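Excluded from the complex is one protein chain; the other protein chains are retained at their positions.
A and B label the chains in the order they appear, each numbered from 1.
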Amino acid sequence: MSNQPLLQIQNLRTSFRIGDDYFAAVDDVSLTVNENEVVAIVGESGCGKSALAMSIMGLHPQERTKLEGKINFKGKNLLSLSTNEMNKVRGKEIGMIFQDPLTALNPLMTCGKQIEESMTVHTNMSSEAKRKRTIELLKKVGIPNPERTYKQYPHELSGGMRQRVVIAIAVACDPLLVIADEPTTALDVTIQAQIMDLLKDLQNQTKTGIILITHDLGVVAEMADRVAVMYAGEIVEIADVHTLFKNPLHPYTRSLFNSIPSSTSTKDRLHVIQGIVPSLKNLPRSGCRFKDRIKWIGDKEHEVNPLLREVSPNHYVRCTCYKNFHFSDEDVGDMNYGIS
Amino acid sequence: MLKFILRRILVMIPQLFILSILIFLLAKAMPGDALTGQLASNPKMDAQTLHELKQKLGMYDPYYVQYARWIKGLLHGNLGMSIIHQTPVTSLIAGKMWNTVLLGAAVLILSYLIAIPLGIIGGRWTDTWADKMIVGYNYLTYATPLFIFALLMLFIFGFVLGWFPTSGSVDIRVENGTFAYYMSKLNHLILPALSGAIVSTTVTIQYLRNEIIDTKIKDFVKTARAKGVSESKVYTRHIFRNSLLPIAAFLGYDIVSLIGGSVFLESIYGYPGIGQLFLTSIMQRDFSVVTALVMISGLATLIGTLLSDIILSAVDPRIRIE
Partner (left out) sequence: MAFLKVNNLKVYYPIRGGFFRRVVAHVKAVDDISFELNQGETYGLVGESGCGKTTTGRTIMGLIKATSGEVLFENQDLLKMNRRDFNQHRKDIQMIFQDPYSSLNPRKRVLDIVAEPLRNFERLSPAEEKKKVQFYLEKVGLNPEAIYNYPHEFSGGQRQRIGIARALTLKPKLIIADEPVSALDVSVQAQVLNFMQDIQKEFNLTYLFISHDLGIIQHMCDRIGIMYRGQFVEEGTSRDIYTNPQHIYTKRLISAIPDINPENRENQMKLRQEINSEYKNSYDKYFNAEGKVYNLKPISDTHLVALP
C-alpha cells in the first residue's frame, strides 16, 4: 500500500465543447500524489488548474466535457465510475476546498448543517453523533466558539471563519485526499497564514494527500512537497519543492519567479512575460506551447513534440528550450533566492 | 421582528391618510354624481327635489366638513351609503368580498400549482424539448392580455363547449349550505380562476426558471456536489430552496396584482365580486362605493407588501429585521 501512490493520473485530457468542437483545457497531464504528500499545482489563471481539479472530482458537466486518460485512485479508475459510484468517492475519500469562502457556502443553511450533510450522505451516524462530530471538527479547524458557529449562517461569519467551515466540510469524513483550489487567494495575508498553518496541522495529524492549487509561489514554498508547474493545459515542469526553487529550469517557471516582487530581490524592474495567456480556443496545439512568449529563442531550440523528460532524478521538464534559455531584457537576470 | 411589523403598521397610517385625501378629492373632482344620473332616468325627480335631497345628504357642505364626516365614518367601520343601491356600503361590499377573496385565492393557488413545476422543469432541464415548450407557453401567455384570454376561455369552454357556467358565482336554484351548493360554487369558480391563474404564471415561471439556471452554477452547489450529495438531492436541498426564495417573497405583491386582475375577471365572467362592483359603481358614479373600494384595495396593497417583507425575512436568514 505504502509504495502504491494514492492518486495516479495518467495522460489526462479534459476537453470542453465550445460550439461544435472540443478544446482540451487539460492536455496529457500525468501526476501522482502519495499519501501524506502535498503536491502544488502552480500557474497563472486560465492554465487549467481548476479544470484538472474538477476532472478528478468528476464535477464537469458531462454533456459538454470529454475526459480521456486514467485517474487511478485506490485501485479504481475514477473516469470509469458511474455517477453513483463517484458520489461515494466525493466527500468521503476525496474532499475539496474551494477558492472563495464567500460563495462556497449555501447562504440558507446553518454552518453545522452544511458540515453534517457529508456525514448524512456517507454514513449512518445518528443525528446526535453527527452533531458531536461537527462540533469537534469546528474545534479542530480553529473556530473559537464551535457550539455557536454550529448554529450560525455563513453571512454571520468573517471570510477567514467561513474558509475554516469550508475546510471542515472537506475533511468531515476523513478523506484520503484533499484538493484545495486556491484556498487562500481570496483571503488577507494574515488569514492566509492562519489557513496555511491549519492545513499543515491537519495534514500532520491525518496523513492525507493534498493537491494544492495556487498561483502564489510563496504559498507553494511554505506548503508543498512537490510542485507541478502548468502552462496552457500542460505540465511543463515537476520537481520536489527544494529542487524547483533552487533550480527552476523551464522558461515559464523561471519567468514566473522573476515576475514576483520579492523581498529578497534588489532589482527595480520586474520581469514581464511577453504576450498573453492564450484563450482555450487559441491554445497552440503542437510544439512548445510557450514558444510564442519567448520569441527571441530560436525555433531550433524547441522540440517538435515536446515531452516531459526527467532531466535529473525526479525533476521533469517539458521541451528542450530550457537548455539555452536566457531572458531577453538584459537588466533582469535570474534571481537568486539566497539558496546555495 | 414584532417591532418591525409594528413600525410598518405605524407607517401605514400616514400613507392611508394621504390616500384617503387623494381619493376624496378625486371623487369630488369627477364630473357629476350619483344623483345627476337619476335626473334623466327618473321621471319623478325634478331639480327641486334633487336640490333638497342633496342638501339632506350634506352635499353642499364645505369639502373639509364632508371629508371629516367621511373619515369619521370610515374609522367607525361605516363606509357610507350607496346612493344607487340605497344600502350601506359595508353590507354591499361584505356580500361580494368573500367571492373575490375566494376567486383571488383560487387564482393564486392554481397559478403556483402550474408555475412552480413548470419553472422547475424548465430550469433544471434547460434546452430540452420540455423546456422549449415551457418557454413557448410563456411567450404565448405573456403576449396575451388577461381580458382577451379570459374572453377566449369563456367563449370556448363556456359558450361553445358549455362545460362551465358563463356567469354568476353560484347556481341560485341550489340551497345554501348543501353539498350541491359548494359544488356549484366550485363549478362557477373554475373558469375565471383558471384564466386568471394561467395568465399570471408567466412571471413566476420566467423568474423561477432563470433563478434556477443562475443558482445551478453557484459555488455552493459545487460544494454540495463535492460532498457527494446525489444530483436529485443537490436540486431539492440546495438549488430549489434557494431559487424559490424570491418567489415566496412575491406572494405579498401578488395580492396587489390580483386586485387589478379581479376587475377584468369578474366583469368578463359576470362574477359578483368587488371588482365587478367597482366597475359598475364607477359607471353609475356611486362614489361612496368607489372610494370605499379604493381605500380597501389601498390597505390590501400595503398589507401585501408588508407580507412580502415578512415572508422574505422569515425564509432568508440574511435578511434580519430588528
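Following the convention adopted for this analysis, contacts are C-beta pairs under 8 Å (C-beta built on N, C-alpha and C of every residue); 3 or more make two chains touch, one makes a residue touch a chain.
What you are looking at is a predicted structure, and each value in this text was computed from that prediction instead of being measured.
Trainee: Can you tell me which of A:His242, A:Arg309 or A:Lys323 touches the chain that was removed from the display?
Mentor: A:His242
Trainee: Among A:Ser45, A:Asn145, A:Asn282 or A:Ser328, exactly one should touch the missing chain; which is it?
Mentor: Candidates A:Ser45, A:Asn145, A:Asn282 or A:Ser328; residue touching the omitted chain: A:Ser45.
Trainee: Touching residues of chain A against the unshown chain: what are they?
Mentor: 44-45, 188-193, 196-197, 200, 215-222, 224, 241-242, 245, 255-256, 259-265, 268-273, 276-277, 337-339
In this section, only the chains that are shown with their structure count from here on.
Trainee: For chain B, which residues count as touching chain A in their complex?
Mentor: Where chain B meets chain A, its residues are 218-220, 222-231, 233, 237-238, 241-242, 245, 315-318.
Trainee: Could you list, by residue number, the parts of chain A that touch chain B in their complex?
Mentor: Interface residues on chain A, with respect to chain B: 57, 59, 83-84, 87-92, 95-96, 98, 100, 103-108, 114, 117-118, 121-122, 153, 155, 166, 169-170, 172.
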